[in-house]
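Okay, structure first, notes after.
The complex appears here without one of its protein chains, the remainder shown in place.
Moving on to subunit A:
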Amino acid sequence: MSDWNREDPLDRNPPGGRASPLRRAIGLGSSGSGAHHWWLQRVTAVALVPLSIWLVASLIAHARDGQQDLLAWLGRPAVAVTMAALWVILFWHMKLGLRVIVEDYVHADRMKFAILIVVDLVSLALMAIGVFTNLYLALH
C-alpha cells in the first residue's frame, strides 16, 4: 500500500486536516453540513449495484413480453417492492449527483439556485411517480 494509507480515508475529521479546531470538534467541515452528502451518495451507489443489474437482467428476460405479460410481472409483490426501492435509491442518487455537477459548473448564483430547485423537484417527482405506479400495479 502507498503512504495514502497513513490516514483513514473514511475518518471525517483526520488530524492535521484543514478544518479549524472548532469545526473538527463539531464535525461539520467548511460546508456546514459535514460528510452527509458524500456518505449518502456512497450508500445509494452501493445499493444501486445489485438493483441496476437486476433491472438490466429483468428487462432482457421480459424483452418478448407484451403489455399483459408485463402487467402480470409488475403485479408480483417482490417485483413491485424491488422496483419501488430502485426508484427511491436511483432518484436520490441522481439528485445528489446532478447537484454536484451543477455546483461545479454553474457559477451564476440565480441560475444555480433555479437549476438546483428544478433538479430536486424533478428527482422527487420521478421518485413519487415510480413508487406510486408500482404500488398501483401491485394492489390493483
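Everything that follows uses one rule, which is that a contact is a pair of C-beta atoms (placed from the backbone, for glycine too) under 8 Å apart; a residue touches a chain by one contact, two chains touch by 3 or more; residues count from 1.
The rule is simple: contacts and distances are computed from a predicted model.
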Choices "Nitrogenase molybdenum-iron protein beta chain", "ATP synthase subunit b", "Putative ABC transport system ATP-binding protein" or "Succinate dehydrogenase cytochrome b556 subunit" - which one is the UniProt name of the chain not shown: "Succinate dehydrogenase cytochrome b556 subunit"
Those residues of subunit A which, in the complete complex, touch the missing chain: 1-2, 4-5, 9-10, 42, 45-46, 48-49, 52-53, 56, 59-61, 63-64, 67, 70-71, 74, 83, 87, 90-91, 94, 97-98, 101, 107-111, 126, 129-130, 133-134, 136-137
